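Missing here is one protein chain; the remaining ones are kept as they sit in the complex.
Labels run A, B and C following the written order; every chain starts at residue 1.
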Amino acid sequence: MKGDGMAESTRAFAEQFDDPLQQKEAAQAGMWVFLVTEVLFFGALLTAYTVYRHLYPAAFREASRRTDLALGSINTAVLLTSSFTMALCVHAAKTGRRAALVALLALTMALGAGFLAIKGVEWAREIHEHLLPGPSFEFPSAYPGEAGRQAQLFFVLYFVMTGVHALHLVIGIVLLGVLAFFAALGRYRSDYYTPVEVAGLYWHFVDIVWIFLYPLLYLVGGPR
Amino acid sequence: MTSGPRLYAMVYAALLFLLGATFVIARVDLGAFNTVAALAIAWLKMGLVVAYFMHLRDADRLDAMLFASGFVMLLFVLLALTLGDYFGRVWLAG
Amino acid sequence: MSDARAHYLNAGHSMRSWLLTKDHKRIALLYLASVTALFFVGGSAAVMFRLQLLTPHGHLVLPETYNKLFTLHGIVMVFFFLVPAVPTVLGNFLIPLMIGAKDLAFPRINLLSWYLFIAGAALALGATLYGGVDTGWTFYTPYSSVFSNTYVVATVMGIFVAGFSSILTGLNFIVTIHKMRAPGLRWFRLPLFVWAIYATSFMFVLATPVLAMALLLVGLERVLHLGIFNPALGGDPLLFQHFFWFYSHPAVYIMVLPAMGVISELIPCFSRRRLFGYEFVVMATFGIAFLGFLVWGHHMFVSGQSAFAGLVFSFLSFVVAVPSAIKVFNWTATLYKGRIRFHTPMLYALGFIGLFTIGGLTGLFLATLGVDVHVHDTYFVIAHFHYIMVGGSVMAYLGGIHYWWPKISGKMYPDALGRWAAVLIFVGFNLTFFPQFIVGYLGMPRRFYMYPPEFQVYNVFSTAGASILALGYLLPLGYLLWSFWYGPDAGDNPWGASGLEWKTSSPPPVRNFETKPVVDEEPYDYEGGRYG
Partner (left out) sequence: MRFVPPLASVIGSQVDGLFWFLCGLSAFFAALIAGTILFFCIRYREGADADRSHPPPRNLPLELTWIAIPFAIMLGVYWRGAQLFLRERKPPPDAQQVLVVAKQWMWKTQQSNGRAEINELHVPLGRPTKLLMTSQDVIHSFFVPAFRLKQDVLPDRYTTLWFTPTRVGEFRFFCSQYCGMGHASMIGRVVVMRPKDFEKWLASGRTPGAPQEQDPGRILFRRKGCVACHRKVDGQGPPLEGIFGKTVLLSDGRTIVADEDYLLESILYPAAKIVAGYPNIMPSYKGQLTPEEESQLVSYLERYGTGRQKEPRP
């Protein structure tokens, strides 16, 4: 298996590697390491959330009741579904079914976009209800003053966490778009589909982040 | 059978079931247990995604180690020691 | 460079061949040029405030200028010199060579890291040109997020971007060391430098994102007036300090672990001995890397953190001193029954052990709760961490540069001049920073643009030392640059050193090795060895 014998675009592996397997393993390991970084990136936000929830439990309960549980739950289902289709993408790539791969990538992107659309509706509603932190923030509460301040902290974290998550999702959608383009060109074969696999890891990670944001932001209020 | 559409479908069904479960449990007032249950289910869901969709079960040990190291760092270090300060303000007042 | 043999330096001379290179050795040189430039930027700031502090009521610069100067010094030296220096220059150059690989696993990401680094530096320095930032490199809230009127956002974004450079570099090293070792190069045959870079890479990957998020939140807080760290809005400024030091304490180990890795290469080479207690040094490396994450709260003993947390962090800080001590003892024991030669790199290595020992021992004072309350935020702390970072990391960095310079450039520098420079730096350093221990215990707080007259005499010593130190740093810059073009050819292995990087030609060919190396010996195979 000589690298130089093949055309530039279809060479089986980059020249710094010894063989395709080494390249594949390196790419996967690289993505896992990147995800570890991401865990701590969100970890800082989760820590901030935990600290303030510990300091202001009542306000956090009350504030989280103002989030849209129905839309949040639907969105969780949407994202879980997209993870499922993403897993199918990798399978299609592995078994070399090009048309199925392109279709599934498109479906996964559509689900991601759907999630963002629903999230957008939620944000719009919350902004309309004066829940966006800042001068327009209003939080009618049993405890005037302090509780409003504390509830505002909840919404700061809510918007930052969901915002950063949405940004990750946007990046994921773009990534899948690029993959779909190359998949349509027939770049991935059953013996070379590492990019699909690696992008899949990223996509699932974004799903996992939401799996944690959902209970923390929507469910802590307890029964409404 | 470590991967394949059938397995994925089963995992997906399990995930949706857990979502339903966490949604239902959240509507019952269980006090502090609400949070515990919600987080336990979240961990379970994460476990399913990581093990089956992300193939950690058959990935080589390094990946598992790296992923675990991220969590260990986060949970036992950042969270635990930071919260140690906040709880400590009560435990050892002054 | 007249030889006809093809190597990485003569593989292309165009600007493009450098700026779009994917060769780890060329990227290392790009980093070398950038961090050296940044080192002198940070150094000039230091020279200016040392001059200001010559007299109690220094009239050289205005208070706000002074504050911007020490902020610039801190930001540039920490984020743009000390953290990247050894990993990105020596690490980039040596890791693939030391493990017998053709390049890093992701050469394009490696180049991207350099561009991110430059972009981050440009943002941070751009903010300085526009008027600077005055928060100190620590960015404590609410001063940074609400009260400061300077360019905080641009600066923290610069550090944010440079943080991603660190993360990608660490990622690249971890994957490369895992997946691309030469046949026979088992884990416990790895040189200590590779171990050190490996441990450091984990710290890059695990600690940097927390700083990135903390700085992002400070930026958002400033721009959108959110209140995560602002007590007036219910936030807790101590939470910022937790996040900040969760990165910035491990960052100290990010600076010093690779430096220790360098020392672990130099001492065996110039003693002709296998490193004493190799396994213990490896374990100490990981002990430091792990424990380094558990001690950040010792920066917060007087911050209003709970007494409970103080007790825990103090204890853990004492524990982390143990692996550092293990290393010092093992280096010392390596000299025993050796065949010691005092070339320039070895002088730096010996200087490192001395200064690092003092830095480490004074660290005990700061870990001790009752004593820290007095010396916290005084010049005692300044002296302590300069002994670790400058006396430690910079000495090791210079030692490493001198040791591998023949490999990097293929040329040899005048060794006698090198030795003089090393001695000058050692003397200048001690004269600058030792008096600061005393003036610190006397009670002079850090970040003072003027001070009561009783502190003056020590400040005069410090400033005098700083000028010697500055001269000491300029010397290597001069003769190393000279030797790069005009120096005599060094040969492939002038020190008769072991290790894969010396088994290839100098400068190495583009793909590092003519034939894939196979390793069948233990590391530091110097036994009974003579030089050359």
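Here is the rule we use: a contact is a pair of C-beta atoms (placed from the backbone, for glycine too) under 8 Å apart; a residue touches a chain by one contact, two chains touch by 3 or more.
As the structure is a prediction and not an experimental result, all values here were calculated from the model.
The residue from C:10, C:55 or C:357 that touches the chain not shown here is C:357.
From the options C:122, C:335 or C:427, the residue with contact to the chain not on display is C:335. When you scan C:12, C:277 or C:509 for touch with the missing chain, the hit is C:277.
Taking the whole complex into account, chain C touches the unshown chain at residues 63-64, 67, 134, 136, 138, 140, 142-143, 146-148, 231-232, 237-238, 271, 273-274, 276-280, 301-304, 307, 310-311, 314-315, 318-319, 321-322, 325-326, 328-330, 332-333, 335-342, 350, 353-354, 357-358, 361-362, 364-365, 367-374, 376-378, 438, 441-443, 445-452, 454, 457, 527, 531.
As a convention for this text, only the chains that are shown with their structure count from here on.
Viewed as a contact network, the protein chains are fully connected, with every chain touching every other.
Work out the mean CA point of chain A and of chain C, and you get 35 Å between them. Chain A and chain B have Cα centroids lying 16 Å from one another. Chain contacts: chain A has residues 25, 29, 33, 36-37, 40, 43-44, 47, 51, 55 touching two or more partner chains. Among the residues of chain B, those touching two or more other chains are numbered 62, 66, 69-70, 73, 78, 82, 86-87.
Across the complex, chain B meets chain A through its residues 3-5, 8-9, 11-12, 15-16, 19, 22-23, 26-29, 34-35, 38-39, 41-42, 45-46, 49-50, 52-54, 59-60, 62-63, 66-67, 69-71, 73-74, 78-79, 82-83, 86-87. By the touch rule above, chain B contacts chain C in their complex via residues 62, 66, 69-70, 73, 77-78, 81-82, 84-89, 91-92, 94.
Within the complex, the chain C residues that touch chain A are 101-107, 109, 167, 170-172, 174-176, 178-180, 205-210, 212-214, 217, 220, 224-228, 233-236, 239, 242-243, 511, 516.
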